[in-house]
Every structure is written in structure tokens, then in C-alpha cells.
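In this view, the complex is presented without one of its protein chains, the others remaining in place.
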Amino acid sequence: MDLNDLLEIAEKENASAKPIRLRCCTAAGCLSQQGDAVKNALQQAVADADMSDRVEIVGVGCMGLCSAGPLVKIDPDGALFEQVQPEQCASIIASLNGGGPAEASVGSDDIPFFSKQHPIVLENSGRINPERIESYIAAGGYQALFHSLREMAPTDVVEEISKSGLRGRGGAGFPTGLKWATVAKMKAERKYIVCNADEGDPGAFMDRSVLESDPHRVLEGMAIAAYAVGATQGFVYVRGEYPLAISRLKTAIQQARRMGLLGTQIFESPFDFRVDLRIGAGAFVCGEETALLRSIEGQRGTPRPRPPFPAQSGLWGYPTLINNVETFANIAPIVSKGSEWFSAIGTEKSKGTKVFALAGKITNTGLIEVPMGTPLRTIVEEMGGGVPNGQVKAVQTGGPSGGCIPAAHLDTPVDYESLAKLGSIMGSGGMIVMDQSDNMVGVAKFFMEFCMDESCGKCVPCRAGTAQIHKILTKVTDGRATSADLENLRSLCEMVKSASLCGLGQSAPNPVLSTLRYYPDEYQACIDGGAAAEASA
Amino acid sequence: MSSTVAAPSKTAPAGGAKGQPSGDNRYKMLEATMKRHQYAADSLIEVLHTAQELFGFLEVDLLLHVAHSLRVPPSRVYGVATFYHFFSLKPKGDHTVVICMGTACYVKGASQVVAAIEALGGIKAGETTPDGRVSLMTARCIGACGIAPAVVLDGNITGKQTAGAVVDHVKGWLGNGS
Amino acid sequence: MAVKTLTIDGKAISAREEQTILQAARENGITIPTLCQLNGTSNIGACRLCLVEVAGVPKLLPACVTLVGEGMQVSTDSEKIHEYRKMIVELLFAERNHVCAACVENGHCELQDLAISVGMDHSRYDYMNPKCAVDITHKRYGIDHNRCVLCGRCVRVCDEIEGAHTWDFQGRGANTRTISDMFVPWGQAVSCTSCGKCVQACPTGAIFRRGSTVAEMQKDRTRLDFIVTAREKKQWIA
Partner (left out) sequence: MDRVRLATIWLGGCSGCHMSFLDLDEFLIDLADIVDVVYGPVVDPKEYPDNVDICLIEGAVCSDEHIHHVKNIRAKTKVVVAFGDCAVTGNVPAMRNPLGKIAPILQEIYCERPETHGQMPGEKGLMPVLLDTVVPVHQVIKVDAFLPGCPPPASRIKEFVQLALSGAELKLQGSGLKPG
């Protein structure tokens, strides 16, 4: 396999495409709304209308606008159909043949939800067939790997990633190039690459969507990373809750192996790289890197103190590079288009784009990818279409590790530093919009219950502290708390934040601290006036 | 402060892979998985996944068999099996309803759905109805936030659910015995 | 063997580079409270009582696993650290059902000593009152989960020194429980050699010798250290 072979596959794939192509979303969001039945019905309709010679139905990954699913898009330059029902499919096919307008609701891809996006990570999502490697190759896939292996020294690759300014998309925003350089410098007989696909933050589904829509993109990023740091074995650690992502990854790994894009002597170079899947078993804490490593080793997912960092001593004591799905998905474009192209996007300290999952009380739910630094208001009000029949009260970012950003701060640009200043975090990219009917003490309690249940139990501040914070919050919502309880709540949150062993405990108090900061009245009201209403639908 | 000993009713000697009919194909398939992982201790979680798929849940004897085969101390196997919420040491019901309790589903009223099913089945989340028909579980965000609240009915993700609709569905399971 | 010089609470000291802050402090008579740490077993940094401040580092660091560094300025007795330690001890008392008055370890208990040393006169937190079992099926020893602080010393001593790995943890978070073998009563745990190392290792009255009554149980941790020193350094005389 070399570049010509790749180009040949791409050419063949493009040549086999039929004049009219209907793309059906087959990611989990649309599938759960009968997306599969829609795809089958379309195929049946094409066969019935005897149009198979010029119309094809392609299952693709996520198109983003989950709230309008199942989505069907006609290429080239055709309509975008929303909330398609299987019984509407015949009329859609008939309309292609001049049979009058389709009996399905037509959406527009010229709305801010789509037009304000800047897809890099998601550029293939909803376009290519995630179950065919040829489809990825036709979109230029694996060329970046070829360029890296054949035209760049490992140090050049690290350098390129460093210059791009890419920062880890898993939440903390550690400079990716620096992490790679650390692993690359370690002298060891073995090194590992780990892709953290244990996307546990409730309200976040970016990684799921990327894996379901464009799995090869992630594998290619991992392979480039492996080459850059000198690793030969990789693991993708995926949540067990994502069966579709797991099956598509399995397919992708098999296909890549069969084509020689994973395995030994890739692109006829001395570079070997093998990827295995590891399926998580329902433990949020395994998103923490040292816990994740223990889990890959078949143990209880309890974190350990760092240093040593995994880059120094990771899997089985060997240097290990851990990045998350979205980080790896950024690698191939950076290698292809160059670090300058990438670093021109975004803000001074936060380069590139970020994928966000919009959910909650918002008109358009789904996935968007915007340049770093895009104001929260643009995302929530313009692209998301605001709250249906209501007002934005707060936007929760970063899941149980993040905080609630009040509407007054909607003009904040979304980047690592700005969100941290507001007491929240970028996190992996979940954004839950809340309206006036949501009680913020209830929201804080919801997150604390989550952290309490997900605490591994190893360190005392997190194990006993989260349980105690939850107990105090319950007293508050039940109207049994005193102002002394609020004082205990605050000091305990500070202690758990400072004294916990890992990121779970260190960030668990954030939802409480941020709501205490922005919505002290709601806490006070519970103390003065008795029980608070649970957040209602 | 009870003076009773918390322990499972069943106890088997360590290393005792007893009670596995040699004709049971499931043990052969489990064996194949362990072999593929070269009986490595660090494949424990993968092996437990396979064991649960094959047997539906992880019985103590099964865990002992795995411990013995992978040469992992029994207490560690039990520790791992109970650390991860995916693994169940008790049999599940004929039908399962999993209600997503992620943030998006929470703000869209998932807790009302849970309450409704708890009331209907007379069980709490994580339990199975006494007749073994229905298991109710909650999930940590299944990543279907765009269609919240999401409920997984016998493995099928359904979106934009209401308490009434899920109750009707589960009533069907409780009622007709299919 | 490189030597580092550093200060702990303003006192200039020197330490070997492979030493932890905790070891260096102890050698110099500076007390840092610990609970999960046990000489002779690996350090896990779990109880967070040994957290110290290091100048220039924004986070608190666990002294038991943080190596000394050249020019390090360590502080072990700031007001914040004292307050955090106290909170952690209060959390531990509220987490399980510790009744000193009715405990075999009363007067010799590390948790009780910690309460005294951090100046705890009560726990500001509500008691959790969890249901905990007492297992006295072993013919010589017993385990009372009401008194367990989940420090993991029994687990480590059994795995790392005795090599039996009878103990481990099941569950997680506040529901974590110490278990023997496949969650069988201790008396039925066939891997147990009845060596009693876990009894000596346990900092509270959770694991005790049967037949001990209130305040009678006294443990000798130095035996564990002795075994490890003998095994690793071939030194049988301390």
C-alpha cells in the first residue's frame, strides 16, 4: 500500500457514486427515532421506482441536528428532510423523478445552526459512510498518515502538532504537542497510545458521534501519534454504553488491518502499529487517565497520585500517551493542512475548533463545531435557537466537573481560560441549557449525586466528602438546612476540591460552588422558605 | 450494627470450577475468549464482559472459574466485578427498561419517568420485579442527549419519552407474559 | 546516592533523593499525620491526611508519595492544612459507626489518636449510619466493618507481604467494603493463612483478635516492618 493505491481506491469509490445520493443519518440519535426504518424504506422505494441505476441510499454518520432527526439529505444540492417517517419515503423518491413535492418536512441547511459551524473534526460526519474504509479514503483519509510516515521524521510530527497549538479536548486543555514530546523523549522498550473514549460526562456525546460517524479519523490520528512518539500498540477505551460506536470501531479496525493501514510495516515503512479495543464497564471515574489505565490492566478503576504521569509511567509501567477522541480527530487535518492553517483558527491561547453537544432546554439540540472563542450567546441563541417559549437561565458546561454559567455571562467567548474564570470548565464539550423552571440547587444536587455514586472510594475527601455534600444539599432542598449548614457546605466543597486525589473529586464541588456563586438567592430561599421544588420538565 | 455476616448464600472452594457441565457450550465460548487473551490477568474485564453476555449475569461459581483460569485472586475478581456497574451479579428480568439519567434527560424530566416505573413495578431503580419480568435500571448518560429524555427498552434506544408512554410500554410486558 | 537539601516548616534538612517528604520529615522528627500509610507496604496517597504545601506548587501534595527535591520549601502546619486534616478526620468519624466507648481498640486506635492530634472535639457532619456487618467466622480474628476506614492496609499487607491476597475491596464510593475471597465469610476464605498480619496492620478496631474486650486490643506494626526489612535487606536485627 502506498499513496497511489490510496488515490486509486478513492478514485474508484468516487467513480462508483451514483448521480443522486440520499444520505441518511445512522448515528444513535437518529437511529433511536427509526432512522434505520427510514433508510430501509428509502431503499425499498428506490427499488420499487426502478431507480437503482442513478439513485443510491447511503447510511452516514451524525449530521448534527438531532432534534430534527431522522435526517435525510439529498446530494447534490438537494433538500434536507427533517423528522422523516418511513411512510414518507416513497414520496421523497418520487419527487426525484418529477413526481411532485415530497410529503416530508423540508429543513434548511442555511440556518445559523449549520452556517456558523466550522467543521474540522466533524468534516466527514454525516457525509461519509462510517462502515466503509473506502468512503473515508475517498474523502482524503489516511493520506496524512502516509505523509507522516514517508515524508516526516517523528520529531517533525511532534513539532507540527506543538506549533499548531492544539490542546487536549478531554477537558483540561493540556498542550498536546508537549504531551507528545514528553512521551517521545522517554527511553523505553515499549510505549503505548491510548485513546480515551470513555466519554462519561452526562450531556456530552461528541466523542460518541465522532466514533459513530468517522472512526477511521480517530485511528489515523492514533497511528500518526504512535509514529511520532515511538509506540507500537494502541488501545481505544470506549464506554460500554456506546454499542454502536464499539461496533463501528471494530469494523474500522478490521478494515484498516486488512488494508495494511494498521499492523506491520504500514505504507511499506518500518512502522508497526496495532490497535485493540477495550470496553468500559460503567465507571465514570475511568475517564480519569490513571484510572483508565488501571481499567485497561483489568483492575478496579481507582486513580493513583501523579507524578509519575502516564507519559512517564503508564500502562504496565511503560510510557503511555493518552489523548481523547476529539484530540486524535484533529491530528490528520493538522498534518495535512499544516500547523499554520490550524493555529489561525480560534483565539490566542485556544486554537482550532471545539465540538459541543447542545442539549437541554434549547430548540436545536445536537452537535456543533465552532472556532474557539465563539461567544456563548452565538452558540446558544443563534445556533441553538434559544429556549423554546422561555429564557435562558444558565448554561451548564463541563458536566459534573463544570459549572453553571448564568445568562448574564452569555457574551463570554468559549475558550479554556474564559470558562475557568467563570468557575466552570470547557470539559469535554457538553452544554446543557437551563431555563427559569430549573432550580439551581436541584441541579447542583443532581450533579453531586452523580459524583457521589461515581466516586471510586479510594480517597477520603471524595468518598466521604461528596456523600456529605449531597446530604447537606438534600437538607437544603428539603428546607431543613440552617445557615450553618451552608457554611459547612462551602468549606467542605473547598476542602474536597483541594484535597481529593484525582480530577473527579477535585472538580466535583464545581457545580455547587458555581451555583452558590451565581444563585445564592436560591440557596437562601430554601433556608428561609422551606423546600425547593425539584427541577421540573 | 447487625451481628450477621454479609455474605452470599453460595460458597465454593477457591479454584473450584465445579458445576460446569462439559456439554455447556457457553463455557467453551468463554474458554475461547480467555484463550484469545492468552489467559492474561489483565484481560479480566474483557472476559467478564463475555461471561455476562453468555450467561446473562455473573454467578459466584462463574467468577471463581474466571479467577482460576486467569490466575487472579478471587477477592480481586469480585472487587472488579462489583466496581463496574455494567456487571450484574444477579439475574436480570425478562425485559429491561433503562432510563437515562444524564443531565439533558434530567432537565427534561427523566426522574418523573423513573418514579412512574418504580411505582408501576413496585421496585426501585436497579431492581427486578419479584416475578422476574422487568428490570428497571438507570444509566449514566447514554449520549442521546439530543433526543432527551431517552429510555432504552430491551436494548432499543427511544427518545423524547414521557412517563405515560413508558408506563404503557412496560405494562405490556407485565401484562401479556410474552 | 544524591542528596537533596530542602526545608520543612523552615527547618533545613537533607535527604536522599529517593526519599519521600514523609520519610524525610520523620527522620527529622517532624510529625505529619498519616492513616493509609504503613511502613513495609506501598504508598497509595489515599487518606490525604499527609497533604503538605510546597512553595511554588499550586496543589497540595501527599507527603507519602512526593519525592524530596532540591531547594523544596515544604510547609506541614499551615492553618489551611490543619483545617483540612480536621475535616477529613471528622468525615471519617461520620462515615461509619465508630463507637470508641465500645471498641476493642479504645486507647490504642490510630483514628482516635488522629482525632486528638487534629483537635477534633466533635464532628460537624451528620452521621451516615451505614449498615455494616460484623464477621466473626474466623476462628481467631474478627472484622467489624462499622470501624473500617477503608485505608487498604489489610489489603496491601495481605497481598504484598503475606502474598495471599485474601482481602480486596468490593463496590465503590461510600459502598466500598473490605472483602475476603469471593465475598465469603472470613472463616471460609481458603486463601487466608491466618497469619494475622492484617490484624496488626489495621489502624482501628475493625480487624481484631477474637476474645479481646473493650480497649484490650493492642497492635504492633513494627512486626510488619521487621518482616519486610528481613526479607529485602537480610537484616534480622533492627
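Every chain is named by a letter (A, B and C) in the order it is written, and numbering of its residues begins at 1.
As a working rule, contacts are C-beta pairs under 8 Å (C-beta built on N, C-alpha and C of every residue); 3 or more make two chains touch, one makes a residue touch a chain.
Quantities reported herein were computed from a predicted structural model and do not represent experimental measurements.
Across C:41, C:123, C:166 or C:188, the single residue that touches the chain missing here is C:123. If you put the hidden chain back, the residue from C:102, C:136 or C:227 that touches it is C:102.
Contacts to the hidden chain, counted on chain C, fall at residues 93, 97-103, 106-107, 112, 115-116, 119-124, 126-127, 129-132, 146, 215.
Note that only the chains that are shown with their structure count from here on.
The touch graph of these protein chains is complete, with an edge between every pair of chains.
The most distant chain from chain B, with centres taken as the mean of CA atoms, is C.
The distance from the centre of chain A to the centre of chain B, each centre being the mean of the chain's C-alpha atoms, comes to 26 Å. Computed from the mean C-alpha positions, the centre of chain B lies at a distance of 34 Å from the centre of chain C. In chain C, 169, 171-172 are the positions where the chain touches two or more neighbouring chains simultaneously.
Contact of a single residue of chain B with at least two other chains is seen at positions 76, 79, 83.
If you check the complex, the residues on chain C that touch chain A are 44-49, 51, 59-60, 62, 65, 80, 83-84, 87-88, 91-92, 94-95, 124-126, 128, 149-150, 152, 169, 171-176.
Within the complex formed with chain C, the chain A residues making contact are 283, 285, 300, 304-305, 452-461, 463-468, 471-472, 488, 491-492, 495, 498-501. Within the complex, the chain B residues that touch chain C are 1-8, 11-14, 60, 63-64, 67, 73-79, 82-83.
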